[in-house]
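Here the complex is missing one protein chain, while the rest keep their positions.
Labels for the chains are A, B and C, by order of writing; each one numbers its residues from 1.
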Amino acid sequence: MTEISKIKLSNAQIAWRAAQDIPDGAYVNLGIGFPEMVARFQPDGRQAIFHTENGVLDFGPAPEPGREDWDLINAGKKAITVRPGTAFFHHADSFAMVRGGHLDVAILGAYQVAQTGDLANWSTGRGGVPAVGGAMDLVHGAKRVAVLTDHVTKSGAPKLVDRCTLPLTGLGCVTRVYTSLAVVDVEEGHFLLREKIPTITLDALQQVTGAPLHAEGQVAELVAPEDLA
Amino acid sequence: MTEISKIKLSNAQIAWRAAQDIPDGAYVNLGIGFPEMVARFQPDGRQAIFHTENGVLDFGPAPEPGREDWDLINAGKKAITVRPGTAFFHHADSFAMVRGGHLDVAILGAYQVAQTGDLANWSTGRGGVPAVGGAMDLVHGAKRVAVLTDHVTKSGAPKLVDRCTLPLTGLGCVTRVYTSLAVVDVEEGHFLLREKIPTITLDALQQVTGAPLHAEGQVAELVAPEDLA
Amino acid sequence: MDKRAEAADAVSHVFDGATVMIGGFGGSGAPIELIHALIDHGVKGLTVINNNAGNGHVGLAALIEQGQVDKLICSFPRSADPRVFTDRYLAGQIELELVPQGTLTERIRAGGAGIPAFYTPTGYGTDLAEGKPTAEFDGRMYVQERWLKADFAMIKAELADAHGNLTYRMAARNFNPIMATAATTTIVQATRMVELGAIDPEHIITPGIFINHVIEVPRPAQEEELNRAGAVYP
Partner (left out) sequence: MDKRAEAADAVSHVFDGATVMIGGFGGSGAPIELIHALIDHGVKGLTVINNNAGNGHVGLAALIEQGQVDKLICSFPRSADPRVFTDRYLAGQIELELVPQGTLTERIRAGGAGIPAFYTPTGYGTDLAEGKPTAEFDGRMYVQERWLKADFAMIKAELADAHGNLTYRMAARNFNPIMATAATTTIVQATRMVELGAIDPEHIITPGIFINHVIEVPRPAQEEELNRAGAVYP
């Protein structure tokens, strides 16, 4: 564990890696929190179009502090801006975009991802006030549903698992997982390892993964820039 | 029969009578053809707001000949005009207004109306090319569904019947019928005679009606202006 | 026809035990002045439908704090300061029906459009679909969801005319147009009243057919700003 925490990618590096898979002009929804970071790392020459489920398409970055207009926010209730091409619409139209399969990619956080593609990311199952928001909608409809996550929990338990033990967000919905150690696809009920950081062995990676990692041919090296902010 | 054809109200008079029941500010859909005539006879000081299911609310009358804009038409594909308050919307929003119960009145033509409120107004059942348009939608949702019709067919057969023999538009949907001889409500599975023209006896009216006419107290006189254009 | 009214008069029809949709997503599009008028009206036992559960001590949070809400139907009862709802919920003083956001949205839209039930992939196989009918279409499983309707909707618009034709302001549009369609009586607070015909027919987002009462509130309070200032209502 100590070793892994030293070699693993930062959240910014995970977000950077996910951003490399987004083509120019893709329609993308970034989940609240960590996934929002993906917007910062779009490769030069590519411009994704971001959707926020409260009813804005193709919005711009956060305004300068003090310049916020609280009628212009994203799903995380953070202030955003308009840019040429921005469109406003109501919630039913917004979730028609989501549920109707019009997003190219949804990028979300996770508590657990199962090898079947099941996702648990809305409830720790520990009581308190439950809250789901748009998570259960976003996992259905987008052509690709990608997850950004640490490879293990803070206590070292695998987050890529055989079966989710936490309350599910959706069944069989995740297509790719970007972790702090690897890039893993979900295909036909198993994990397919696509990339891993060079400083971990396959065995060590398997040990912190809760279900078998399969591979087809070469597993590529997962290398992200060091100096990401 | 000869006698009835001499004493009966004209279509304009039937439309006039129906118009008297429309309060100021009511949201109204007039079916294609004969029912469209109702718009001409709004009492002074009252202004209904007309809906056309192709996507316009609160439109104005037909333009002068030669001034038509064929992007601005009603459900009958006749040219209309805008006026202060006009709104445009798409078909799904338009039928949400219809199906969602937001219209105060829909006024339609009929082949047959049954005492149960069943309506047949879309198909003569004789083959050819079937066409339904919005008829089946309009009969569900409006708070009142009124029918304008001759009391009998051209061959003298009753149009107010025990059971419809023609293909149905909707079950139990008609609330009031304005005929060339009478005003009849549909209540709890029977016809309730509200008004009749003074020149026909109750017996004679019953004879040209295909189901029993009930009455509660006084049957009012149905009198319409003579000089309607 | 003139639908203009005063806030106190318009909300005076809201009765004990009524179901009330309240527009807004967080503070954007929340009809703060109408909610406060409802607090002044003092009605009890409400079922409220909103995306959230209030923030701080104004607007919906204040309505809950006054003990006027028995049940909340929402997708995300969290906010920067959700204490009012959280405390009452954990004490068992308020019922919560948690609905995925897109399903909440579509249920409201269905209520307004006369669709009593529909099927959605959202929530299938999760705790939030427990006990709901399911069906397979084209090899995929779906959950049947029912429409949502309300006795009253209270919404916030930008421009309004006397017939209730409305526009909205940026992301403050959110739930407002769909809630306007799903209530028996819809009350709107608009930031600016304009002459009939002043809104281009192409730009009207909510046609007046859905609106019953229009209240002009020229400089509406913004929940986010009230909370940053530590406001408490009443």
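FYI, a contact is a pair of C-beta atoms (placed from the backbone, for glycine too) under 8 Å apart; a residue touches a chain by one contact, two chains touch by 3 or more.
Given the structure is predicted, the values throughout are model-derived calculations rather than measurements.
In the entire assembly, the chain absent from the figure touches the shown chains A, B, C. Among the residues B:Ile4, B:Val56 or B:Val113, only B:Val56 touches the chain that is left out of the figure. Across A:Asp21, A:Asp58, A:Asp162 or A:Glu187, the residue that sits in touch with the chain not pictured is A:Asp58. The set of chain A residues touching the chain not shown comprises 24-25, 27, 47, 49, 51, 57-58, 82-89, 92, 95-103, 140-141. By the touch definition given at the top, chain C reaches the unshown chain through residues 106, 110, 113-121, 135, 137-138, 140, 142, 146, 167-170, 201-203. Chain B meets the missing chain through residues 52-56, 69-74, 77, 80, 82, 88-92, 94-95, 98-99, 118, 123, 128-137, 140-141, 167-171.
Convention: only the chains that are shown with their structure count from here on.
In terms of Cα centroid distance from the overall Cα mean, chain C ranks first.
Per-chain Cα centroids separate chain B from chain C by 36 Å. Rounded to whole angstrom units, the spacing between the C-alpha centres of chain A and chain B is 57. The set of chain A residues that touch two or more partner chains is empty.
Residues of chain C in contact with two or more other chains: 109.
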